[in-house]
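Here the complex is missing a single protein chain, while all its other protein chains stay put.
We just call them A, B, C and D in the order they show up, numbering each chain from 1.
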Amino acid sequence: MTEALPVLLVFVPFLAGLGQFVLGRAVPWSQQFVSGFNLLLVLLLLRAVAGGEPVIADLGGWGEPLAIHLQADGLATLMLLLTAVLAVAISLYAIPAFGGHARSAWQFWTLWPLLLGSLNALFLSRDLFNIYVTLELVTLAAIPLVLLAGPRKTVDAALRYLLFALLGSLIYLAGVALLYAQAGTLDLALLPAATPTGSLAGPLAAALIITGILIKGAILPFHIWLPAAHGGAPAAVSAILSALVVKAAIYLLLRLWTGALEPLVSIAAGQLLGLLGASAVLFGSWQAFRQSRLKLVVAYSTVAQLGYMLLFFPMAVTAAWQGAVYHGLAHGVAKAALFLAAGNLLYYLGQDRLEALRGIDRPLAVSLLAFGLAGVSIMGLPPSGGFTAKWLLLTASLQTGQWWWTAALVAGGLLAAGYIFRVLRLAFLQSAEPAERRDGPVPGRLMAWTATALALLAIGLGLISAPLLDLLGDIPGGGS
Amino acid sequence: MTLASITASVLIVVGTAFYIAGTVGLLRFPDIHSRLHALTKADNTGLGFLALGVALLSGSPRLAVLIALVWLLALIAASVACHLIARYALDGTDSDSEPRA
Amino acid sequence: MSLAYQAMPLWVLLSSLLAAAVIFALGEGRPRLRIGINLAAALIKLVLVGIMLLGVRAGHEFIVRLPLMPGIDLVLQADALSMLFISLSALLWLATTIYAIAYLEDSPNRARFFGFFSLCVAATMGIATAGNLFTFFIFYEMLTLATWPLVIHRGTQQAMRAGRGYLCYTLGGGAVLLLGIVLLHGLAGPQDFVAGGTLVERGESHPLVLTLIFALLITGMGVKAALAPLHGWLPTAMVAPAPVSALLHAVAVVKAGAFGIVRVVYDVYGIELTQALGMAEVLAIAASVTIIYGSLRAIWQTDLKRRLAYSTVSQVSYIALGVALANPLASIGGLVHLVHQGLMKITLFFCAGCYAETHGIHSIDELDGIGRRMPWTTAMFTLGALGMIGLPPLAGFISKWYLGLGAVAAGQLWVIGVLLASTVLNAIYFLPILHRAWFRPPKQADDSLAEAPVGLLGPTLFAGFAALAVGLFAGSGWSPLAWVELLVQREYSP
Amino acid sequence: MSGIDPFALAAAGLMAFGLYGFCVCRHPLRRLLAINLVGNGVFLALILIARRLPDGPDPVPHAMVLTGIVIAVSATAFGLALIRRQARPEDDGND
Partner (left out) sequence: MMLLDGVLALLLLLLAGRCVTAASLLQAIVAFIVLGLLLALSWVRLQAPDLALAEAAIGAGLLGVLLLGTWRHLPASGIHHEFPWPWHGMKQAVSALGGLALAVMLALALHETAPEPAAAGETALAQLDAAGVKQPVTAVLLNFRAYDTLLEMGVLLMALIGALIVRRPLQDGSRIAPATLLSPSLARLFLPPILLIGLYLVWAGAYSPGGAFQGGAVLAGAGVMLALTGLLRGASVDGLWLRGLLALGAIVFTTAGVLLVPVTGHFMAYPDGLVTPLMVLIEFSLAISIALSLLLLFTGTPGLARSRP
């Protein structure tokens, strides 16, 4: 019975999306069922995985070296849980947000379940080539969603996103090809044993795979496609992209680094990734601080926050492992809340220049509260999921004696406070003119409270980390 | 070396020669019409010789018929394509096919 | 029942946390309901604190432990030291709430204000009851965040600048503190606050690291406690409304820092280790410098609230000084000053708020003859000011007396000099105000009686008389002094 | 085999040329071409890898190539649609 869960997690949203496509008009409520059912499936999976044994589905029943397996271990289940929770919230948020525009609503409600299924497929995949397909699936579901904000405004961003994503996945595929040439299998579970070491092809394959993923994950030198795409998309889509889609790439990196690529990676590579991560933290935060548009602030914040997750690689101990993954969860929830809240402000103002935010606290108090609460987690202040993650990473850096990463962690938190409070400060600033000069539509309760609920969850993640970290378990392979 | 294979080889060589001639013409001739002229004439004949040679080599009547069919289709397609290109060139819509700076 | 009783610190915390949540949820509408909830929560908290006070006095230790992360618990405990802080906060919260309701009548964004106000108190409760450094840090940062909207409440450019300064200092301090805590965690594992500290045996093996950690911890807390080079945010934060200033100075922020220093010295490092590492002297010197520096700066301020702010910088360091002298008598002086300074300073700020709200007076030279127009307020101001100077038998005198005794006992006679200098300086910046208020003729012709409204005056009177009472009845069994003596006895007995 | 397989050189060269083109070219259509060059190089490499089985070519890399081609073409077609739109932004439909 439990074997069915991973498969259903892929197929149910997929079929829902296809059905929506064939139907030809938007049926938002059906998606609520799908995301609810998806959450239920994940919770059932959670119970099954909690024992410590992963749930595995053999697709086609052809057995190990050949067939594709879906596997839900602690890490995958946590990511699925994040996806499922965000899916419920974002689906609710999207009902009012996409109301009115019949055609784009239909496109959204078609693409969104497909993206959900794709993400589930990516998290569950245990096959190198299948991961390539799911990566493409996620990308090609995500980019049309970006375009829903209006092709005229977003076409440049979407094109750039597409070009980088394509390049990234092909480089990844090149690595997969080289790896298959040596190991003769694509199964992640069999690869470490089957990969011969000591050749040139192995490390080259690993380097190509990692580079490809870094491009997809918008890590520092390859981040240039992200801000425009995430900043330009509709708020619900930005939330999905920042919280889940780029996260999926980093998830892969964590999974492969500790699994399939383990025999091929070196300490130097880990340090290099850590360096990239630390630079991303500093650079992204600084850029976020300098932006003049709200959604770009949040988008650059994503560039920065993804960097924290890379700090796992140089340290590679259990605390770092838990910290990086937990940061993924916390950032996912908080960033979704941040984008939804920003979307509410945008909805009211009709534009997202920071200057326009002056004195907006009165009409949009709830959304602003959500922004602030989510910001607490982004800054890594207690009690919040972001703080728990930061604490674990700090602990890891001192445990491994690599104290230099603490500087990035601490500085990143302070810079994050800089850009979050810059926004709040403007919102609280009383303008000379009366605040009623804007008469935009006040976002409905559904929009305001989904953002707030997610923000509260981001805070709450700081209090319920123990069971989640238990589920995640220690670093696979016991660390190096 | 049977007679058939020798004949086939000769046919293939001749066909290839026509192709080379056609290509040289394409590269050397000054304007589009003469280029077309060189290309279609030489290539259609070249293809004919090649097809004949390959059909002989294969030794199966079924394949030979298929190859003849391919040749026929290619011939029709080439002539129509050539006609269209020449027509566009005559209409002066030529500027469309050259990169516009 | 016993479980619920044991979890008292949690209820105290939740009483204001829930109040904050409800106030946020209510929004701007229904002000009466909001006021009702606010006052009810403050009263409930007071009752809960009273019950706990009885329990702790009887020797009971309340402790709540919630697992937070693998290996790390959220610990809330109520020992004698935390009760000192909790009682002060609970009492003054009630007073400040009443004061703030009157002060902010008809001003915008009241729901936001009172929401964050309650949150602020919740954070203070958390700091007071924190049972380990980790828990302490959580509430310490929560306090930073909850106070910021209060500091910038007016929404002016000036308020925003003050808010920015406040954040830069406190978040930076928080980061330093976090580093210290993580380092300590890595060195010694999770450490609950235990009287006498738990690090003694590690002191020999890692003296250098422990010294570094101590410096980090004290620096982090010193920001909030406004120790000399780190005090910059405090005077600028004066733009906040008067009840906020009162809260910042008397109860929440500054005291949180001072309280943290006390915790680190007593319950993490222990007095012996602190002395062995040589950090006690350093702390004492830093505190003394701050005392003198703050007083000196206060003299040159013309804005009433700025002068009071520099006075706070100076006075709060008495607490650190008392702790750093590492001797029972000085400790009594320092800890009792936690309460005494709180009561006196809140009285002073309430009075400043009354002046500003009733007659729009902000600057000291506008105070001429105010004693005639607002006799009650000015009387309370006088009580507070004289107490600060340390006139016997007022509260400030008690603190200074014990500090002086402690200094003698510890053989640090230079501290007496610091105390004397501070007293003189206090007199220099307070007495002219009193002189203006009582003896100068008012500048305007109108010198009719125009006292502050009841909502403002009531809490002022309450705080003023409380400040008077803790001094006058210091010898009674229920006074803060008696409580602190009990506490110090426990601290030094093992 | 004594020397290096010419197709191995070609595969490596295609990928390298593609990457070079992606870095150097500015026009999105050129970049898209460059990406497809990388793709073609990868596919060629996969086919080379497939030749190692003793009894017939390895079908797994072949299947990967076929899947890869369809994905690459779909994505490229989408990219071309984006380029068209970017080139003529003035008329905005579907909003």
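Here is the rule we use: contacts are C-beta pairs under 8 Å (C-beta built on N, C-alpha and C of every residue); 3 or more make two chains touch, one makes a residue touch a chain.
Predicted model only: the values in this text are computed from it and were never measured.
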Visible chains in contact with the missing one: A, B, D
Residue touching the undisplayed chain, where the options are A:Leu119, A:Leu167 or A:Ala205: A:Ala205
From A:Ala121, A:Leu170 or A:Ile475, residue that would touch the chain that is not displayed: A:Ala121
Residues of chain B in contact with the chain not shown: 73, 76-77, 80, 83-84, 87-88, 96, 98-101
Footprint left on chain A by the chain that the document does not show: 4, 7, 11, 14-15, 18, 21-22, 24, 57-63, 65-68, 104, 107, 110-111, 114, 117-118, 121, 129-130, 133-134, 136-137, 140-141, 143-144, 147-148, 151, 155, 158, 174, 178, 180-187, 190, 194, 196, 199-201, 204-205
Positions on chain D contacted by the hidden chain, ascending: 4-21, 23-27, 29-30, 33-34, 36-37, 40, 43-45, 47-63, 65-67, 69-78, 80-85, 87-88, 91, 93-94
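To be clear about the criterion, only the chains that are shown with their structure count from here on.
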Centre distance in Å when chain A and chain D are each reduced to the mean of their C-alpha atoms: 27
Length of the line joining the C-alpha centres of chain C and chain D, rounded to whole Å: 67
Interface hub residues of chain A, defined as touching at least two other chains: none
Chain-chain contacts as defined at top: A-C, A-D
Interfacial residue positions of chain C with respect to chain A in the complex: 24, 27-28, 66-70, 72, 74, 108-109, 111-112, 137-138, 141-142, 144-145, 148-149, 152, 154-157, 160, 163-164, 167, 171-172, 174-175, 178-179, 182-183, 185-186
Contact set on chain A toward chain C in their complex: 359, 361-362, 365, 369, 376, 379, 381-383, 387-388, 391-392, 394-395, 398-399, 406, 410, 413-414, 417, 421, 425, 428-430, 462-463, 465-466, 469-470
Parts of chain A lying in touch with chain D, wherever the complex brings them together: 66, 103-104, 129, 132-133, 136, 139-140, 143-144, 150-152, 155-156, 158-159, 162-163, 166-167, 170-171, 173-174, 176-178, 180-181, 186
